[in-house]
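The complex appears here without one of its protein chains, the remainder shown in place.
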Amino acid sequence: MTTTDEKIIPELVRKRRSPLFEVFLRLSKSPLAMFGLAIIFILVFCAVFAEAISPYSPIKQDLMHMFETPSSAHWLGTDEFGRDILSRLIYGARVSLQVGFIAVGIALITGGMLGAVSGYYSGWLDNCIMRVMDVLLSIPQTLLAIAIVAALGPSLMNLMIAVGISAVPTYARIVRGSVLSIRSMEFIEAARAAGSSDLRIILKHIIPNSMAPIIVQSTLGVASAILNAAGLSFIGLGIQPPNPEWGAMLSGGRQYIRDFPHMTLYPGLAIMLTILALNFLGDGLRDALDPKLKR
Amino acid sequence: MSGAYIRVENLKKYFATKRGMLHAVDDVSFEIKKGETLGLVGESGCGKSTLGRCLIRLLDSTSGKVLLKNNDDDGYFDITKASAHEMKVLRKRVQIVFQDPYSCLNPRLSVWELIAEPLIVNNIYGNKNEMRKHIRSLMDTVGLAERLENSYPHELDGGRRQRIGIARSLALNPEFIVLDEPVSALDVCIQAQILNLLNSLQKEFKYTYVFISHNLSVVRHVSDRIAVMYLGQIVELAEYKDLFKTPLHPYTQALLSAIPLAKLDVKRERIILEGDVPSPIEPPNACRFAGRCRYAEDICRNTPPALREILPGHFAACHHAKENINQ
Partner (left out) sequence: MNDTDTMLDIKNLTIHYEAEGGTVHAVEGLNLTLGRGESLGFVGETGAGKTTTALGIMRLIPNPPGKIKSGEIIFNGENLLSKSESEMRKIRGAKIAMIFQDPMTSLNPVITVDKQIAEMISLHKNVSKSEALKLAGDMLELVGIRRERMHDYPHQFSGGMKQRVVIAIALACDPELLIADEPTTALDVTIQAQVLELMKELKQKFSASMILITHDLGIVADICDKVAIMYAGRVVEYADKRSLYTNPVHPYTRGLFRSVPDIEEDVDELPVIPGLMPDPVNLPSGCAFHPRCSMAVDECRNSRPKMIEAEEGHFAACPVCVKKFMNGEALS
């Protein structure tokens, strides 16, 4: 009966391909996402090889060449101490990316664990965790970060911790939500009927299926972490001079904006471009990770 | 009866809700013989799926017993009291096929991984090649072509997905399978294919089935005996022929008369029930069908009827069942 069935049906044969490759294949169909990916790739490249590619030292002052507008010697001009803005931007990418990814890492691990625990073992534990998260959520994220940095003292590490902690409740909520919705799916029950243990269910069924929204949120989260860090540096609570950081550069150029707008323009553009690229990538990932679009 | 393979005694499953106790399964007792198919019919919310899940302990029941006959002696083992370790062993004997072939398969696993899962979690094979052989033969048994093994569920139609679900539940060589509306989500043509598959599997491997469905003609086709459920209770239980020929409970009569028949010129009286199924939360201590029953009298509203054997092998829970025989 069944063998005859199968002969009639048009072929549906597929080779085994790694899931990561498939996601990339689908991602490559979106030009915006690819644009974002390219920008981020360039940024990472800059950050890693900053010493090799930056034309000048980012902190060396050159008082003979202060406030220079873009020229062949200084492509993006120099700042009030004659430091090369391009070099500072390239080194700044290092700090910004570091802050972005590590802060999100902190938020994701802490928030993710809290969220998973409260989603899987609902009840009083869930209640406790989520009420604490609610309290944190009720404080504006930036204000919270300012408070934390102010308490810990300004430094790169503290900046990352502050930005990370202020984003924890967001991740806790997202992870809890997706764990809750997946926990009630029939295939979880089917896995239990097959004799799977709790641990296997969490690792094999719940986590892979809740990854998509988390990956997307993390990508977007990196953008907002960078923005937050820049904001903190801008008001002087982040990276301390003379270390190059985009937000600090923005704040430094602020007082000369009338006469030398390039000093604020380029760091501003760098921040904008990074955020835009991360957002494009995040949107592209959201579509690419949806299993229903898988083909 | 000592020959019973499964004996369910006074099984109850209540859920706590904000408005009170929801009596999903309320004091149900019956027996299943080895190798037979017991059909479980009723409308949505009557507790048939909950009962099915309690039978294989996917849900813990509130009270009562589900006794499964031991293979090596004549004794029985109470599934409701099994420890976690004992359950792991039991999972190999009792299995379930789910209703919705769309949501019961993890979308991120391939056909191969889905069928392999029960084998892996129960450590059936140490040897990869043996497992491969077993999975291939399972796919063959349920009619899945080998070339589909790397496909994902969403690439397949409902019938094929249901075949995966069936292959998963057969993987551990069970004896007893609860089929929870296995064909409800499928079109008639595919439904017929799956019903034939289930039938031929039962013939070949002597499975004992509990077939849960709201579709009476499907249940009649597959079942040896049928239990009709209403609001968490079994109101009638009989051989399928007897149930369709002489339904004794007024609810069964209404249910049967409501089936739309794909035939013209069938003379039958259609009993249209008034109103809806009442809430299963804190039901009154009376016949639960009394509010919609055209024969209801004072006794029905005051005393809950017990499931009694009215004719040989034909049980009904109705105070008027005896009178109904002649109608």
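Here the chain labels run A and B in written order, and each chain numbers its own residues starting at 1.
Everything below uses one rule, namely that a residue touches a chain if its C-beta (ideal position, glycine included) is under 8 Å from a C-beta of that chain, and two chains touch if they have at least 3 such contacts.
Because the structure is a prediction, the values reported are computed rather than measured.
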Task: Candidate in contact with the missing chain, chosen from B:Gly52, B:Gly159, B:Pro174 or B:Pro305 - done: B:Gly159
Open item on the list: Considering the complete complex, identify which of B:Ile164, B:Leu216 or B:Leu248 is in touch with the unshown chain.
Closed with: B:Leu216
Task: Full-complex contact with the absent chain, from B:Leu38, B:Ile56, B:Ile190 or B:Ala321 - done: B:Ile190
Open item on the list: Of the residues B:Glu43, B:Asp78, B:Asp140 or B:Glu239, I need the one that contacts the missing chain.
Closed with: B:Glu43
Open item on the list: To test your reading of the contact rule: which positions on chain B touch the chain that is missing from view?
Closed with: 43-44, 157, 159, 187-193, 195-196, 199-200, 214, 216-218, 220-221, 244, 254-264, 270, 272-273, 276-277
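Everything below uses one rule, namely that only the chains that are shown with their structure count from here on.
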TODO: Quick one: report the Å distance separating chain A from chain B, using the average Cα coordinate of each chain.
DONE: 49
TODO: Note which residues of chain A are touching chain B in the complex, please.
DONE: 1-3, 5-6, 11-16, 19, 185-187, 189-197, 200, 204-205, 208-209, 291-292, 294-295
Task: chain B residues within the chain A interface of the complex - done: 56, 58, 88, 91-92, 95-96, 98-100, 103-108, 110, 117-118, 121-122, 142-145, 147-148, 150-152, 154-156, 165, 168-169, 171-172, 193, 196-197, 200
